[in-house]
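Every protein chain but one is kept in place in this view of the complex.
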Amino acid sequence: MIKLKRIAEIINGELKGNPEDTITSINSLKNAANNEIAFTMKETIDLKSVKAGALIVKKESRINYPNLIFVDQPYMAFAKLLNYFFPHKRFNEGIDKNTYISSTAILGKNISVGAFSTIGDNSSIDDHTEIHAGVIIYRNVKIGSHCIIYSNVVIREDVEIGNHVIIQSGAILGSDGFGFTLDSQGNITKIPQKGRVIIGNHCEIGANTCIDKSTIEKTELKDYVKTDNLIQIGHNVTIGKSSRLSAQTGISGSTEIGEDVLMGGQVGIGDHLKIANGVMIAGKTGVTGHIKQKCIIAGYPHQEIRKWRKDQVLIRNLENYVERIKLLEKKVKKLEEK
Amino acid sequence: MIKLKRIAEIINGELKGNPEDTITSINSLKNAANNEIAFTMKETIDLKSVKAGALIVKKESRINYPNLIFVDQPYMAFAKLLNYFFPHKRFNEGIDKNTYISSTAILGKNISVGAFSTIGDNSSIDDHTEIHAGVIIYRNVKIGSHCIIYSNVVIREDVEIGNHVIIQSGAILGSDGFGFTLDSQGNITKIPQKGRVIIGNHCEIGANTCIDKSTIEKTELKDYVKTDNLIQIGHNVTIGKSSRLSAQTGISGSTEIGEDVLMGGQVGIGDHLKIANGVMIAGKTGVTGHIKQKCIIAGYPHQEIRKWRKDQVLIRNLENYVERIKLLEKKVKKLEEK
Partner (left out) sequence: MIKLKRIAEIINGELKGNPEDTITSINSLKNAANNEIAFTMKETIDLKSVKAGALIVKKESRINYPNLIFVDQPYMAFAKLLNYFFPHKRFNEGIDKNTYISSTAILGKNISVGAFSTIGDNSSIDDHTEIHAGVIIYRNVKIGSHCIIYSNVVIREDVEIGNHVIIQSGAILGSDGFGFTLDSQGNITKIPQKGRVIIGNHCEIGANTCIDKSTIEKTELKDYVKTDNLIQIGHNVTIGKSSRLSAQTGISGSTEIGEDVLMGGQVGIGDHLKIANGVMIAGKTGVTGHIKQKCIIAGYPHQEIRKWRKDQVLIRNLENYVERIKLLEKKVKKLEEK
């Protein structure tokens, strides 16, 4: 239970209402009860259906409601309060006794390692990082500070992870790239994959996502890259700062993604391509060539999205056009027979 | 070894043949040997190639074969016999000594927990449920009775699972939803994901499937929902009773799927959409808008399937139509020159 005036302080907002009113939790606008606080970015909401004890709104909002807190960024304020009401709890404290930690591993301060996790030779984990249960860390891995590695993640040898990185459960970092050649008998032979995977600071890797190492070069995600679940990142790929990839997207080998690139779900990008900074890629797009400047693309093969949409409408009208061709043919035949 | 008359009892069928003939196993129609039983739903099969010792057929079947058992539902009878000849065996009995189980966890009767699994604080597992090896169950998780949780599944905090649920290996329930905003410096900042994942009774979740929690609301699969492998279910999604999703399908955040919806593989559904009860969605469909009533859809952007098929045929004939346009142009030019 917390007073509204205290909440206003926490989120650095201006309160219009009763500072002594108490709030017990946070909720969505739709579900918030009269002892809960919610937020809205919209001006036109049906206030009759809102029961929240207070609303967080934009500084310039003209919404009329008993308790309002005005802030610069309501969504950021909401995020802050989520952490206030539901503080992050570590999986466990300290190093569980049921772990395997190499005698050559280097552990920083205030680290936790959950049950049934392993840390291999010469791997290092920096301060305040938490490793949950069932996490397998191979040799020569570097993990920065303030990271959270969720359960059943696998981090293969030589992977390097920055600070403030979150890796969701089941993600595999540093699996072998898909590289083969034919030997002299014509049998498919594996090309050893000895490269490194490098993850920048403030990255987040989704559940069951796979990031492959390459033969000898590096696969790299720069700072603030965020990937959703079940994503495939091929060997030797580079992803620029702050790019965000939605679920089930796949990037083929040696492709370079720029900064601030946004991808919808189930996107596929071919190998050895370059995607410029700021490109937006609609869900299910298949990218088959370089994208040299900022634009929005869709379709397979990809196109500029307005062109793609126009073509989709034309396809839906093909029936009509075909009828018109047939009618023209009849008319022309008649004219010819005149 | 079991007599045919006993098999007929087990599947509640009517035997036409020798009740004393013995059967040692069950097999497919194609592969069944003369001491094995098979089933068929078809009337027109090439009996010369069938070697089975007995066939299970529909009540009204007119198939002529030495040993026949007539039942209402041959496929259900086959399922029953599969369980008879290959009875389910638990991964292990009781609680393996190599587990971590919180002192505040509540375990029902007749539970098994395999090696290297963990059960967190205040989590509860109801009677007869089996947890295989390497399963990581976080805090405040509720798992109902008669469930099977296969190896290396991760169940994050606050997830609630009904009775008779099966979760295949590697599935991740309750991973963080993909929610970010920009902070005042323009850096991408994580929105804490504190919501719950709720799985109804009789659900099955496929291998390596991911079901995300949301910021504060719930992600919910109602009773009898069945998902195949490698599926992505975004935060705040609801899936209605008895809907079935095939492999590699992805549902974006806050979408509501109705009851009895069937999806092929690699389907993608956009965010904040509503899909009506009974809708069928062909493989690889990209759903970009609400589907307001029962129908079959395909394509990307999705269309009613007959329209989509017709358009695909028209596209394949485009070459021909273009030729006809060119011919018309020539003819019209000639007519104009007259």
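Every chain is named by a letter (A and B) in the order it is written, and numbering of its residues begins at 1.
Heads up, the rule we're going with is that a contact is a pair of C-beta atoms (placed from the backbone, for glycine too) under 8 Å apart; a residue touches a chain by one contact, two chains touch by 3 or more.
Just so it is clear, the structure is predicted and the values come from calculations on it, not from any experiment.
Contact with the omitted chain, checked across A:Asn12, A:Asn31 or A:Thr189, is made by A:Thr189. Summary of contacts with the chain left out: across B:Thr40, B:Ser61, B:Thr129 or B:Asn152, the touching residue is B:Asn152. Contact with the chain not shown here comes from a single listed residue; of A:Asp21, A:Glu160 or A:Asp212, that residue is A:Asp212. The set of subunit A residues touching the chain not shown comprises 98, 100, 116, 118, 120, 134, 136, 138-139, 152, 154, 156-157, 170, 172, 175-176, 178, 180-181, 183-184, 187-192, 194, 208, 210, 212, 215-217, 230, 232, 234, 248, 250, 252, 266, 268, 270, 286, 300-301, 303, 307, 310-311, 314-315, 318, 321, 324-325, 328, 331-332, 335. By the touch rule set out above, subunit B reaches the unshown chain at residues 26-28, 31, 72-73, 75-76, 78-79, 82-83, 85-86, 88-89, 91, 96, 98, 114-116, 132-134, 150-152, 166, 168-170, 202, 204, 206-208, 224, 226, 228-230, 242, 244, 246-248, 265-266, 283-284, 312, 315-316, 318-319, 321-322, 325, 328-329, 332, 335-336.
Convention: only the chains that are shown with their structure count from here on.
Note: centroid distance subunit A to subunit B, computed from Cα atoms, is 25 Å.
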